[in-house]
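In what follows, a single structure is set out as structure tokens and then discussed.
Yeah, one chain of the complex is gone here, protein chain that is, but the others are all in their spots.
This part shows chain A:
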Amino acid sequence: MLLWGQLKRGEFMTIIPDQSTKADAAEMRNEEAVVPLDDATFKQRLAATIPHLRAFAYSLCGKMDVADDLVQDTMLKAWAARARFRPDTSMRAWTFVILRNCYISQMRRNKFTAPYDEGVAERTLTANSDQQAPLHLEDVRMALMQLGADQREAIILVGAGGFSYEEAAEICDCAVGTMKSRVSRARAALAAMLDGDSPIGTRRQRNAADEAMSDILGTLDKLSEGVTALAA
């Protein structure tokens, strides 16, 4: 009997069911009808996903060189498994599943270390006191890295990658409700971090205050120069 857990994964990968029921046999006939992509087309579609894979990998590990290695591993695995790709499904979603699995495997081998660097944060955080102004991207990147891995991948897939909750749940192998909850909590956490309820937000506000004070002192310096010149 085909398990629903297997079926769920079958959205992206071809499952070969057993033939214990008529429904399963019918499904098998449908799958047989799917003509696999030829190698050239597969390669072309794989190449088109590279930018997205890099962005997703970077959001997972926070380091561009590590992300590129992860994408390279993903491409090799995808190529080796190309016979299992269903052309009527999303290549991007399929490769994201592979990339995520590569990342988890490497995490288990402790290849990745803490992605958030407090020193870098201190050096790169910039002031932006205007709540309506665009956020500084470095702040957003760092806030992202502060999130838990589950929330981070959820918000990237749905909030930036353009996946639906259903697709993101398939990629992360979780329930749609869980995905919605993760995205919601990630949004709230990011808002708190970027708008002052956390160390990043507090620093942003403090930097804004420091910058305002520097402006005032600078203006005073200029004024005093003028007064000194007049006195002379």
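The rule is short, and it goes like this: a residue touches a chain if its C-beta (ideal position, glycine included) is under 8 Å from a C-beta of that chain, and two chains touch if they have at least 3 such contacts; residues count from 1.
We take it that contacts and distances are computed from a predicted model.
For the omitted chain of this complex, the UniProt record lists the protein as "Anti-sigma factor NepR domain-containing protein", which is one of "Heme exporter protein D", "DNA repair exonuclease SbcCD ATPase subunit", "siroheme decarboxylase" or "Anti-sigma factor NepR domain-containing protein".
Within the full complex, the residue among A:104, A:160 or A:175 touching the omitted chain is A:160.
Although one chain is not shown, part of chain A still touches it, namely residues 36, 39, 43, 46-47, 50-52, 54-55, 58-59, 64, 67-68, 71-72, 75-76, 79-84, 131-132, 134-135, 137, 140-141, 144, 155-156, 159-161, 187, 190-191, 194-195.
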